[in-house]
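Our next item is chain A:
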Amino acid sequence: SFAEDTIKVGIVLPLTGDQAKFGEIEKLSFDMALEEINGKGGIKGKKIELVIEDDTGRPEVGRSVVEKLITKDKVVMIGGGYSSSVTYAVAGVCQQNQMPFLINTGAADKITEQKWDYIFRLNPPASKYSASVEELLAEVIKPKTVTILHENSLFGTSSAKSFEKSCEKAGYKVLLKQGYEAGGIDFKPVLTQVKQLNPDVVYMVSYVMDAALIMKQSKELKINPKMFIGGAAGFTLPEFQQNAGAASEKIISATLWHQVLPFPGAMDYYNKFKAKFNKETEYHGAEAYAAAYVIADVLNRTKSLKNEDIKKALSETDMMTAFGPVKFTNWDKMTNQNKASSYVVQWIDGKLEMVWPKNLAAKPFVFPVNWLKVWGY
Partner candidate 1 sequence: MPLLELKKLVKDFGGLKAVNEVSFQVEKGEIFGLIGPNGSGKTTIFNCINNFYPITNGDVIFKGKSIKGLKPHKVCHLGIGRTFQVVKPLARMTVLENVTASAFCRFNTIREAQKEAGRVLEFCNLNTSKEKLAKSLPIGSRKRLEIARALATRPDMILLDETAAGLNPSELDEAIDLIRRIRESGITILIVEHIMKLIMSISDRIHAINFGQTIAEGSPKEVADNPAVIEAYLGEEYARS
Partner candidate 2 sequence: MTVFLQTLVAGVLIGGIYSLIGIGMTLIMGVMGIINLAHGQLMMVAMYITLVLFNVLHFDPYISLFVAMPCLFLLGVLIQKFLLNPLMKIESILPENQVLMTVGIGMVLTEIIRFIFSSDYKSVKTPYSSSAFFIGDISFSLPMCIAFGVALIFTGLLFWFLLKTDIGRSIRATAQDKDAATLMGVNTGRITVITFGLGSALVAAAGSLLLPIFYLFPDVGGPFTLKAFVITILGGLGSTVGAIVGGVVLGIAESLGATYIGMGYKEMVGFVIFVLVLVFLPGGLKRLTKI
Partner candidate 3 sequence: MLEVKGIDVFYGDLQVLWDVSFHVDQREILVLVGANGAGKSTTIKTVSSLITPRKGSIEFDGVRLDQTPPYKVIESGLVHVPEGRRLFSLMSVEENLIMGSLYGEAKEKRFATVEKVYDIFPRLRERKKQLAGTLSGGEQQMLAVGRGLMSLPRMMMFDEPSLGLAPILVQEIFHMVKRVNEEGVTVLLVEQNVKQTLAMCNRAYVLENGRIVLEGEGKALMDNAHVKEAYLGI
């Protein structure tokens, strides 16, 4: 391809290794968005070319990738960034080289707390994922006691920690907080403890398969709290429902995104992805898809392809995407951080419905729930 005809953007994603599954979804979403954008004529007559490189989930490889993108491929900006460790390594290099970097997944709070002006983040930091659940707890469920289970990943640990803090602030007693290594077969030991403690709320930060196992085993043990709450996207995926079966019914979950959200293009994106690749997508994909549109928007608005101009265009972003509104501002200790909101969804009769915030709810929140009856005992 001729350099003049295309604008090169580098994308850093894990395409092999243990995070490859998500890297793959994001890559497909980027590709899909790219096709749409270029199909509509690209940017001022030029096509965008995404140079998607595999970071293998290792920071030093991520760094090789970004150095290569900058020096060899001469990209104008960089996107992607899945795991926090890689994202941070990449961000450091980008800042040093004054290369604009739009992060769409790497969630460690610290990444945008470095006062790095070339680093922008579309997704909320890990500590903000549960905001809407907290509202729901305060207004409807009003629990006295809570137990927290979370996977021992960066995301799991930090969101469990911030949820614990807000519980303490709200005056709910945290009876138990336990982390686990993802990929366990048997959660019964800890679930037996939960059953014994009999909390009002069981809060779980788990990815999809662990989530299904935990719910199935909770059902086996007949745990009976006021509510089971998922703190992460694991509980919103169709695979969760398929695997957990009856045990998924009436579970609620926080989510950053779901196709039922009233954002223009959300449902379209979901359907199109499913039709095109014959598999499910989820919020990671939506983040990537939205990021691609932000990149296109920025490249459209920028005065030139100079780093500084692109950075300026990025910081002036104010648009609606399939992932929700995107606008980079400085708040709390963070720089160039998009303020994405989070939502609560509930599995009602085998379908995932938006139940919170109230103004966006598609169905009323089902509460209280008689679990033993739901599970068919």
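Quick note on the criterion: a residue touches a chain if its C-beta (ideal position, glycine included) is under 8 Å from a C-beta of that chain, and two chains touch if they have at least 3 such contacts; residues count from 1.
Selection rule: all candidates are chains of the complex that A comes from, given by their letters.
These figures come from a predicted structure and were not determined experimentally.
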item	value
Chain A: touching candidate in this complex (1, 2 or 3)	2
Chain A residues touching candidate 2 - in the complex, by the definition given at the top	16, 18, 20-21, 24, 149, 152, 178-181, 183-190, 192-193, 196, 208-209, 212-213, 216-217, 219-222, 239, 242-243, 245, 247, 279
